[in-house]
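Pasting a structure here, questions to come.
A single protein chain has been omitted from the complex, and every remaining protein chain is retained in its original position.
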Amino acid sequence: MDHDSPTAAGTSAETREERFARGMEVLSRIDGESGRKVVDSLADISPELGNQVVSWAFGEIYQRPDLAPRDRQLVTLGMLTALGGCEPQLDVHINASLNVGLTPEEIVEALLHSAVYCGMPKALNATFVAKKVFGERGLLPVGGA
Amino acid sequence: MDHDSPTAAGTSAETREERFARGMEVLSRIDGESGRKVVDSLADISPELGNQVVSWAFGEIYQRPDLAPRDRQLVTLGMLTALGGCEPQLDVHINASLNVGLTPEEIVEALLHSAVYCGMPKALNATFVAKKVFGERGLLPVGGA
Amino acid sequence: MDHDSPTAAGTSAETREERFARGMEVLSRIDGESGRKVVDSLADISPELGNQVVSWAFGEIYQRPDLAPRDRQLVTLGMLTALGGCEPQLDVHINASLNVGLTPEEIVEALLHSAVYCGMPKALNATFVAKKVFGERGLLPVGGA
Amino acid sequence: MDHDSPTAAGTSAETREERFARGMEVLSRIDGESGRKVVDSLADISPELGNQVVSWAFGEIYQRPDLAPRDRQLVTLGMLTALGGCEPQLDVHINASLNVGLTPEEIVEALLHSAVYCGMPKALNATFVAKKVFGERGLLPVGGA
Amino acid sequence: MDHDSPTAAGTSAETREERFARGMEVLSRIDGESGRKVVDSLADISPELGNQVVSWAFGEIYQRPDLAPRDRQLVTLGMLTALGGCEPQLDVHINASLNVGLTPEEIVEALLHSAVYCGMPKALNATFVAKKVFGERGLLPVGGA
Partner (left out) sequence: MDHDSPTAAGTSAETREERFARGMEVLSRIDGESGRKVVDSLADISPELGNQVVSWAFGEIYQRPDLAPRDRQLVTLGMLTALGGCEPQLDVHINASLNVGLTPEEIVEALLHSAVYCGMPKALNATFVAKKVFGERGLLPVGGA
């Protein structure tokens, strides 16, 4: 686990602009349009929060090679379901989960699994966000006709 | 996704004893000794809670083929970190994560990733549980000497 | 406390269908129409989550004789208020509380009591769900004219 | 529901001392020694927090006649289990639950019920506090030999 | 720190009406119209909860001289962001923060700071409430043109 390898972030001097550009590339690949919209909507209220989402969350953490993108989304689905009240972020990350290769069946099963640890209400709330996202992407019914 | 297949649970008549036996087999394979200890320690206070952990959580949910065991642990690590105050369960499930094939590096990275969504305190609390578990299993320092 | 009595669940062999049927009977009695709607809305996204709500939550746990239905709703109101972000479930369970014999005054007092343990914001959020439900059922103002 | 009745608090002028005295009487009846110890331990750090626990939580809210003491404890058990990280308060309130007439079987069943709404980890954490309290009071095993 | 000083609450006998009047004065000064609306909307469902928000939260706690009003709002912003699911209360208290002298820049920075401790989703949810409130008060973009 050598974080000083050329593929790791920040081993040589970087400007804020370079970190932002790298983060935006990662964010666009994973979250797609919905991630960029969140950042854009911060422009008039907290551009620095937008900058940190891009430069830190995606430019520093997401880009690390130690955990596969699909595995990061599995952890993220678990966290957002457990936190509660994070339906907008679940929307983004259920989309992201599809973008990085999780199947609809795996996502639904992860949310069923969450009932064991978070209880039924949070599992239901997250599953209804999945229903909305899958509907928008023409993926209902899950499992096909 | 055919849950009526022979490998799925409960398609034919089952007794409580049969469900418990199947669940205990799954629990033992994934959580190992620490899972069985939790169930045993419930015997004099709430044997039915022990029964439900085994028969329902493991006998019904965990045994489903729609999500790989290692993927279930990634979701579980995310949930337990986010919930907070679940250090005893994190201990069990960091052990379980190792048992089903996640590497120490992947577990540590999943907990680093959690800082983005849960904040630093919960990421730290979970990481210190990993330090305890890895120490008990001779896995420190992570990344080797 | 003999869980092997004929009225307890699962003492003899049962099929998935039998467990589901028992759970649906309990769910319908307690949650009424709003509970069935939740299960129906899961049909195209996660029928197994719907099955577990019915077969496990209601067919296994709710039907146990060790706690009266009204007492289960008191515990449930406390949990849903404390969890936060569970307004849809509070809607179902404030209805359920009325269905099993809690008075509007007791429900309102339980939510006032919750301010001591959960703080004012969560007590307020839950009370405004009660206002919606009571309004739909013609129960406002609480305490009468 | 007439809160201006002679049994309700605060209908005529009261001093802080009178409110504190009424609250301490209610707290002692419900929480017993463990409640008084919490208040005493606040004396050198935050006597006003101790005053508010006594005068407000018990002197104002708990003494209201609109919800029976045992019903208040059912709501409280649900909240403390759901909040997580409140093991010291669960200890006090599992004792209080016994003090106001809930049976060990009802308490254990309420915590089993909580698994449906809060998930297994929080149900387990609360149940192990019950095991500690019941052990101290000679109530194990629950259900008798 | 002498809570028996003439400016502290409750040193001599007070009626419920006097405590409510003092609380309403403090609430109006800090929360303004949005606070009064919350209390008014409780009139037909839980007037006692409205009474406790006014008489206790504002009449007892907020009026204490030991922490400046702006400092109370900084703590409150932190709590409401961390709790999650408290967007209606964040709306009231971002308004309150402006009312007691916090600048838009300080509020936005407090919410950026919250990302360190609560994670990005809760920081984002709170920041979008600030965007709504600032928009209503003509304070966008933050930092000016």
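Should a chain be cited, it is by its letter among A, B, C, D and E, assigned in written order, with residues numbered from 1 in that chain.
The working rule: a contact is a pair of C-beta atoms (placed from the backbone, for glycine too) under 8 Å apart; a residue touches a chain by one contact, two chains touch by 3 or more.
Predicted model, so just to flag it, every value in this text is computed and none were measured.
Peer 1: Could you list, sorted by label, every displayed chain in contact with the chain left out?
Peer 2: Displayed chains contacted by the hidden chain, ordered by label: A, B, C, D, E.
Peer 1: Determine which one of B:32, B:47, B:69 or B:121 touches the chain that has been left out.
Peer 2: Of these options, the touching residue for the absent chain is B:121.
Peer 1: Hey, which subunit B residues sit against the chain that's not shown?
Peer 2: Touching the chain left out of view, subunit B contributes residues 84-85, 108, 111-112, 115, 119-125, 127-128, 130-131, 134, 140-142.
Peer 1: Going by the touch rule given at the top, which residues of subunit E touch the chain that is not shown?
Peer 2: 1, 56-57, 61-62, 64, 66-67, 71-72, 74-83, 89, 105-106, 108-110, 112-118, 142-143
Peer 1: Using the document's contact rule, name the residues of subunit A that touch the chain not shown here.
Peer 2: The list for subunit A reads 3, 10-16, 18-19, 48, 52, 56, 60-61, 64.
Basically, only the chains that are shown with their structure count from here on.
Peer 1: Taking contact as defined at the start, I'd like the list of chains shared as neighbours by subunit C and subunit D.
Peer 2: Common neighbours, subunit C/subunit D: A, B, E.
Peer 1: Between subunit A and subunit E, two touching copies, which fits better, same or different residues at the interface, with half of the numbers shared as the threshold?
Peer 2: different
Peer 1: Relative to subunit A, which chain has the most distant C-alpha mean position?
Peer 2: Most distant chain from subunit A: D.
Peer 1: Can you check how far apart subunit B and subunit C are, centre to centre, with Cα atoms defining each centre and the answer in Å?
Peer 2: Taking the mean C-alpha position of each chain, the two centres sit 28 Å apart.
Peer 1: Averaging only over C-alpha atoms, locate the centres of subunit A and subunit B and give their separation in whole Å.
Peer 2: 23
Peer 1: Provide the C-alpha centroid distance between subunit A and subunit C, rounded to the nearest whole angstrom.
Peer 2: 32
Peer 1: Give me the residues of subunit A that touch two or more other chains.
Peer 2: Residue numbers touching two or more other chains: 57, 79-80, 83-85, 89, 108, 112, 115-122, 142.
Peer 1: Among line, ring, star, complete and other, which best matches the way these chains touch?
Peer 2: complete
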